[in-house]
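Comments concern the structure below.
Yeah, one chain of the complex is gone here, protein chain that is, but the others are all in their spots.
The letters A, B, C, D and E name the chains in turn, as written, and every chain counts its residues from 1.
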Amino acid sequence: MARLKDIVEYCDQRTHREEIADFPGAHNGLQFENHGDVTKIGAAVDAGLVPFTLAAERGIDFLIVHHGMFWNPPTAFTGVHRKKLLTLFANNLAVYGSHLPLDCHPQIGNNAILARKLGLNVDGGFVRYEKHDIAVTAPAIEDRAHLRERLKGLFPETLICIEAGPQNTKRIGILTGSGRSAIPELRERGIDTFITGELKQEHFNIAQELEINLYLGGHYATETFGVCALAEDVADKFNLQWEFIDTGCPL
Amino acid sequence: MARLKDIVEYCDQRTHREEIADFPGAHNGLQFENHGDVTKIGAAVDAGLVPFTLAAERGIDFLIVHHGMFWNPPTAFTGVHRKKLLTLFANNLAVYGSHLPLDCHPQIGNNAILARKLGLNVDGGFVRYEKHDIAVTAPAIEDRAHLRERLKGLFPETLICIEAGPQNTKRIGILTGSGRSAIPELRERGIDTFITGELKQEHFNIAQELEINLYLGGHYATETFGVCALAEDVADKFNLQWEFIDTGCPL
Amino acid sequence: MARLKDIVEYCDQRTHREEIADFPGAHNGLQFENHGDVTKIGAAVDAGLVPFTLAAERGIDFLIVHHGMFWNPPTAFTGVHRKKLLTLFANNLAVYGSHLPLDCHPQIGNNAILARKLGLNVDGGFVRYEKHDIAVTAPAIEDRAHLRERLKGLFPETLICIEAGPQNTKRIGILTGSGRSAIPELRERGIDTFITGELKQEHFNIAQELEINLYLGGHYATETFGVCALAEDVADKFNLQWEFIDTGCPL
Amino acid sequence: MARLKDIVEYCDQRTHREEIADFPGAHNGLQFENHGDVTKIGAAVDAGLVPFTLAAERGIDFLIVHHGMFWNPPTAFTGVHRKKLLTLFANNLAVYGSHLPLDCHPQIGNNAILARKLGLNVDGGFVRYEKHDIAVTAPAIEDRAHLRERLKGLFPETLICIEAGPQNTKRIGILTGSGRSAIPELRERGIDTFITGELKQEHFNIAQELEINLYLGGHYATETFGVCALAEDVADKFNLQWEFIDTGCPL
Amino acid sequence: MARLKDIVEYCDQRTHREEIADFPGAHNGLQFENHGDVTKIGAAVDAGLVPFTLAAERGIDFLIVHHGMFWNPPTAFTGVHRKKLLTLFANNLAVYGSHLPLDCHPQIGNNAILARKLGLNVDGGFVRYEKHDIAVTAPAIEDRAHLRERLKGLFPETLICIEAGPQNTKRIGILTGSGRSAIPELRERGIDTFITGELKQEHFNIAQELEINLYLGGHYATETFGVCALAEDVADKFNLQWEFIDTGCPL
Partner (left out) sequence: MARLKDIVEYCDQRTHREEIADFPGAHNGLQFENHGDVTKIGAAVDAGLVPFTLAAERGIDFLIVHHGMFWNPPTAFTGVHRKKLLTLFANNLAVYGSHLPLDCHPQIGNNAILARKLGLNVDGGFVRYEKHDIAVTAPAIEDRAHLRERLKGLFPETLICIEAGPQNTKRIGILTGSGRSAIPELRERGIDTFITGELKQEHFNIAQELEINLYLGGHYATETFGVCALAEDVADKFNLQWEFIDTGCPL
C-alpha cells in the first residue's frame, strides 16, 4: 500500500506536469481524489464510465488516463456524470490525467515508445505547443514495405495505409493520437512518411498532393503506450501491481 | 415521500425554467441527482459546503439554491469540491438551482416578494435579459424616511443608505442581489429611489451625480425570499416539510 | 455539347445553392470557369490534383466536387497550387463545388440517398445549420444485425462498428461525412443507432456512455452519392455522358 | 504658488507613473489642465461632481484622485458631464489621477500604508498586474481578535468581518479597494486572513470553503490613504497647503 | 433668440436621429451643451479647433457638424482637447453632431442633395447599415463627358476622374464621403459609374478590373451639403441667421 499523495507527487515529477502547458480542458494531474491510500495501479486511455467500471472490478484504486474528465466539463451531476462519480466514490478509485506530458516524454511518451517499437532512432522534434515539441522525427531505416509490415504487427486491426509518397523513405515523422497539427509542417521538415493515429478525410487529398506516405494506427491504439509506461513506473516505484484496462476502441 | 422526478418537473414548471434564459454558469434545474426519492425540502441561497452540511444535518434530501454549483465549474474533484460531492452522495441530497427564474417570477420571485413586503404595487419591469425583465418598478407610496424605516425592519444588520435623491420619492426601482445592471437605466425610467442588494463603490459617486436614493439591503439578505417561496410551494404540493438553511452571510 | 452558363444555372437551381448557407470555405457554385462549353460531366468527392488529372484524362470538362477548392485558400500560385490550376486551364476543365446543398437535398443529397439504399423511410431532420437540417432520422425496420449486413454491403472496405446500443434498434440517425455535430443531439432525438462517415476517437467513449450503436462507413465512401446523383441529373438534362472519378480514399 | 508643470512632473516621478501599467480606463496622470499655476493641493478618492465642488469651495486648484475621470469616457458634454467640466474650468481646478501606482507604491501606496497602520511588516507581494504586484503579504503578529480590534479602530463605520479561518492567524494578505482579484491566490500563498475593501456576495461562500478570515474595511475607506500621502508629499515639496475632501462614502 | 432645447428637439426629429443607427464613435445629437439659448446657427464638416474658433468669431452659438467630437474620445483634457472645450465654454457655443442621418436623409442628406445638383433622379438605395441604405442609385441622363463637366463645376479643386467604365453610362451610384463600403456592391447593382468623395489607392486597380467609372469629389467637398441644409432648415424654423464655416479642406 502507498499513499495517494506520494504517488501523485511522483507522477507529477515523472511527467514534468507543471512545465508542460496543455490544451484547455486537459487539466493534467489528480482529477479525482480517493480516501488517501492506493493498493493497485491502472492505466486506461479514456476517463469513461466503462473504463472506471472495469478498473473497479479489478481492484484498482489509482487509474492513470490519457484523456481526462474535463474536456467537456459537467454542468449537472445527473445521468452518466452522476454514475461516473458514484463509481469512483463507491470504489475509492482515484483518477490521474496526463495528456501532452505523456505524448512528448522522451522515455515514457507515446511517440518515443512507438519509435522504439519500430526500431527508429529519434533525432528531433516538431509541432511545438507552447515550449515543447509534441511530435518526433527519425531517419528511415528500411523501405516502405518493411515499415508497413512492422506497423501491421503493432496495429493489426486498425492500420490504414495511404502510400502517396516514395517507396524508399528517407525521413519519418511520428505523432500519436490525432496527427492533424503535424500536417502543415511535414514538407518543410523533409518528412516523406508520417505515422500517426487518426486523421480526417481531407488529409487523404493532402497526402496525395504532398506526395507523402501516411500510416494511421488508430488514435486509441497509438496512445496506449504512455499510460502503461507510467503505470509500470509507478507500480515499480511503490511496489504495487498494475494492469491495463483495454476497451478495444477501433478508432 | 415524493419522487425526485415529479418534484423536479414541478419546479421546472413553477419557475418557467425552459423559457427564461440565464447567465452562463447558472445551469438552472436539477444539478445533483439523488437516489430518486425526496422526504424533506430545503432552501438556501448558495450551493456551498456549509449549506450542504447544514441541510444534511436536518434531514433534507432536496435543496433549492439560488446560486448553483457551476458558476466556477470544477476542474478537479479534490479538496473542497470532493467534499461537497461526497456530502451530497453520502446524504442522498439532491440540489436544484434556480437563478433568474427566482428573481423575475411575478409571484415567487425575489423582486416581487420584496415589493410586497414593502407594501409597493409593481407596475412595470426593467433591466431586460434576453426576453424577460429582471427588475421591477413601483410608484412610491410614502416619503423617504418611512421607506427607510421599513427597509431597516427587513434588513436590520445589512442596510446601507445613500440618500442623494429627493425626500419625496416618486418612483421606486427594485433589483435584488447585484444592482449593477440597473444603474444605466434608472434615470431614463424616472426612478429616483433604487432598492437593491449590493453595489460597488463606484456607484456612490454615480448616485450623487444622478441624484438618486440608493438602499442596499445586502445581496444575500435580498435573495432569501425566492428560494423559500419555491420550497414552501413544493412542500405544500407534495405534502412535505421544508426548512430554510441560513448562513448569516453579511454581504 | 452544352453551354457552361446553362449547366451552372441548372446546378445552382437543382441544389438550391443560394438558399442554403454553408460553412466558411465552402464557396459553393462555379469555382473554376472554362472556355464556355461542356461536353462531358464528371463527379468527384475532392477538388485535388489527382481527381483533376484523372478527370482530364477521361475527357471531362465539367467536374462536380463535394469538397471544393477554397477550404484552404491559396496564398501563392506555386508548386501544387500552380499544377492544379494549370491542369484545369490546360484541359479546359470547369469545377463546380457543392457541399451542404448535396448533403441535405431530399432527393439527391448524400443522406437521403444513403437512407434509400438502406431501405429506410426518412421521417425528419436534425443538426440544423442556419435554416436547414443537414442530418436525417428514420424509424428502424429490422434489428441491428441485419442493418450491419446492409452497411457491410455498401461499405465493405471501410465499415467500423461500435455497437454500444440496443440490439433491437428503434430509431436511426444518418449524417454522411463527419458525424461530429450530430453527437450532442442523438439522445434528445431518441436515436439509438447512428450511421455516419467519420468520427473522432473521443466519440467511442461517448457512444459507450450514451449506449448508442455507431456505424462509420467512411467520410469519403458516404459522400460519393450526392455528386454522382447531381452529375447524372445534369447529364440527363443536357444529353451528355458522365463518369465518377474514384480515388479510393480509405478515410 | 507653484507651476502645474512641475507638480505634474513630480507626481509622475513619485508614483512611477510610466512604469506601472494600469487597467483600461485609468489613464493616470494629468487629466484636466488648469491655467498653469497651483496654490493649494487636494486629495479625493473619486473624480465626481461633489468632490470637485467641495474642492473648489476650499480653494484647491490641484486635486489628486484615485478613481479618475475616464472609467466611463464621456460621449456628450451635457448634463452632469458638462457641470463637472464647467466646475473645473470655472475654478481653475486641475485634476490628477493615480490608480494602481497609488495602490502598489511601497511608501505611499494604499496597501503599504494600511499595513503600517496595522503594525504589520510587509514581506512580499501578490496579484501581479503586468509587471507589478498590487497586493501585499505580511506575517501575523497577534491573534484574530486583536487584529479585528485594530481594524475596527481604523474603519469603525464600515468594517464587515467574515471569520471562517483560524483564530491564530499565520499569514495576512492586504489588497485595498476591491479584493476580487486576490481570491484565487490566497490559499496557494498560505494566506489565512485577508484584509480588503470590498468583495461580492459570492466570496462569503468561498471564504467558508477556503477557511479564510475576511475583513472588509470598505472600498472607499481603504483607499483614502494613498491620495492623502501623495498630496502631503507634494505640499511639502512645493511648500503648499493640502486638504482631504471626504465624501463619507459608506461602500 | 431660441431655446437650445427646442432646437435640439427639432434637429433630432428632422434627422430621425433615434431611428438611424450609426457607427461607434458618431454619438449623434447634442454633443456640447451651452447656457440654453441660441442666437445664430452654424454648419461645419468637422468638430475641430479651427471650425470652433471660426464659428465663435462669427457669433455662432449652435454649430451643426457632420464629424462629431467622439470618434477619438478624449482621455485627458489637456492641450488641444482643453483648448477645444475652453473655446466652446468661453463662447457659449453648443455643438450638435449628425453623421449618417445627414448622409441618408431623402431631402437634406448629402447623397440626395448631390444627386439633385447633378440633375439625377434617385430611384433606389444600397450599402445598408443596420436598417437604412446610406448610398443612392439613379439612372444616367447623359454620357460620361457631360457628367464629368457637371462634377467639375461642383468640385473644381478636388475632382479626380478614373474613367475605366463605359462612355455611355447607364446607372450611377452616389455615396458622399468615403466610398469604400460601396465598392463590393457596385457590379451586382449594375452601377457602371460611381460618384463618391474619397477612395483608397487600391480602388484604382479595382475600378480598372470592374470596368467602372469613378469620380472622387473630395470627402470634405461632398459632405458640406447636409450640414448646410439642416442649418438652413433650423434657421428658417426659428427665425435665425445661419452661416457655413468653410475650412477649405482639400481631402
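To be clear about the criterion, a residue touches a chain if its C-beta (ideal position, glycine included) is under 8 Å from a C-beta of that chain, and two chains touch if they have at least 3 such contacts.
What you see is a predicted model, and the numbers here were worked out from it, not measured in a lab.
Q: Which of the visible chains would the unseen chain be in contact with across the whole complex?
A: C, E
Q: Which of E:Glu33, E:Asp103 or E:Glu198 sits in contact with the chain that's absent?
A: Considering all chains, including the one not shown, the answer is E:Glu198.
Q: Could you tell which one of E:Arg17, E:Lys40 or E:His67 touches the chain left off the display?
A: E:His67
Q: In the full complex, which residues of subunit C touch the absent chain?
A: Per the touch rule, subunit C residues meeting the hidden chain are 27, 29-33, 69-70, 73-79, 82, 85-86, 88-89.
Q: Tell me where the left-out chain touches subunit E, residue by residue.
A: Residues of subunit E in touch with the missing chain: 46-51, 67, 71, 80, 160-162, 177-178, 197-205, 208-210, 216, 218-220, 247, 249-251.
The criterion applied here is as follows: only the chains that are shown with their structure count from here on.
Q: Take subunit D away without moving anything else; what clusters of touching chains remain?
A: A, B, C | E
Q: Same or different interface residues for subunit A and subunit C, judged by whether over half of the residue numbers are used by both?
A: Same: when the shared numbers are divided by all numbers used, the fraction is over half.
Q: With chain centres defined as C-alpha means, what is the inter-centre distance between subunit C and subunit D in Å?
A: Each chain's C-alpha centroid was found; their separation is 63 Å.
Q: Would you kindly tell me how far, in whole Å, the mean C-alpha position of subunit D lies from that of subunit B?
A: That pair's centroid distance is 32 Å.
Q: Pick one for the touching-chains graph, please: line, ring, star, complete, other.
A: Drawn as a graph, the chains make an open path, so a line.
Q: If two chains touch, include that pair; go through all of them.
A: Going through each pair of chains, those in contact are A-B, A-C, B-D, D-E.
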